[in-house]
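Okay, so here's the structure we're looking at.
Only one protein chain is missing; all other protein chains are in place.
Let's look at subunit A:
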Amino acid sequence: MKRNYVILLVFALIVITAAEMIGTQSLSFGAFSISLLPLAFAILITMILGLPVIRKGFLKKIYSKANVQFSSKYLIFIMLPLMARYGADVAPQLREILNVGWVFIAQELGNLGTVLFGLPVALLIGLRREAIGATLGLGREGELAYISEKYTLESKEGQGVLSLYIIGTLFGTIFFSLIAPIMLDIGFRVEALAMASGVGSASMMTASSATLIERVPEMESTILGYAAASQLLTSFLGTFTMVFLAVPLQRFLYNKLTKTKKQPEVPADVRAAE
């Protein structure tokens, strides 16, 4: 049992060393350039080595049930120091942040973008009730709790939110380390993107803000302060935004869009449920 944890620890040290030695890699695509930080390599390496096809022999010992369980049970505690660090980033800038406090509150409404962008697309490609669960929000714990309470997780709405939860858990970090620099290249201000980083998931916020820092290092304290403040606000207001704004907006849009098209329930719907 103890030996198991030692293996896990040594493995973690090796992965960290590898990720840090790869360092930050920048790739350019025309006008856009993205940078992958060691944190992205760390999650990529551990996920790829954990793929069932690759997880053979000694790797099976590393990814033992006990070790995977340990990691998911205590991940939140391993993350706590990061949160403590964010507090120290907000404190010195609190006055400045409160000065534009209304902007922070206003941009919380931007989280409705999940419904506005996501729902039309979901309906267009033939999702129906799954779309309710998959577009209500980022599909983190808040949405999961709401949907499971209202529809249960076995329902189609529940499947929608669960799928989004799984996808977000697996690819959220990578996604946000890619989108942040692209938005910067489009011409958004780094302060605005820092605020937008507070999407409600700590790892996605960290991926986005860390990538922004990589691109604009002289703004490090502002980026961290703004991102953390916005994240905290999302943790406080997120539930209200969802229940009082996202839910009614989603219902309105859903009825409007499904009525005008007058499409019968598509069979694809049934297939997706399998």
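The rule is simple: a residue touches a chain if its C-beta (ideal position, glycine included) is under 8 Å from a C-beta of that chain, and two chains touch if they have at least 3 such contacts; residues count from 1.
Keep this in mind: contacts and distances are computed from a predicted model.
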| item | value |
| --- | --- |
| Listed names "Diguanylate cyclase", "Tripartite tricarboxylate transporter TctB family protein", "ATP synthase gamma chain" or "Heme exporter protein D", matching UniProt entry of the absent chain | "Tripartite tricarboxylate transporter TctB family protein" |
| Given A:I34, A:I147 or A:L193, the one touching the chain that is not displayed | A:L193 |
| Residues belonging to subunit A that touch the chain removed from view | 8-9, 12-13, 15-17, 19-21, 23, 37-40, 42-47, 50-52, 55, 63, 67-68, 71-72, 74-88, 90-92, 94, 99-100, 102-103, 106-118, 121-122, 125-127, 130-131, 134-135, 137-139, 141, 160, 162-164, 166-173, 175-176, 179-180, 183, 188-189, 191-193, 195-199, 202-204, 206, 208, 210, 213, 220, 224, 228, 230-232, 235-236, 239, 268, 271-272 |
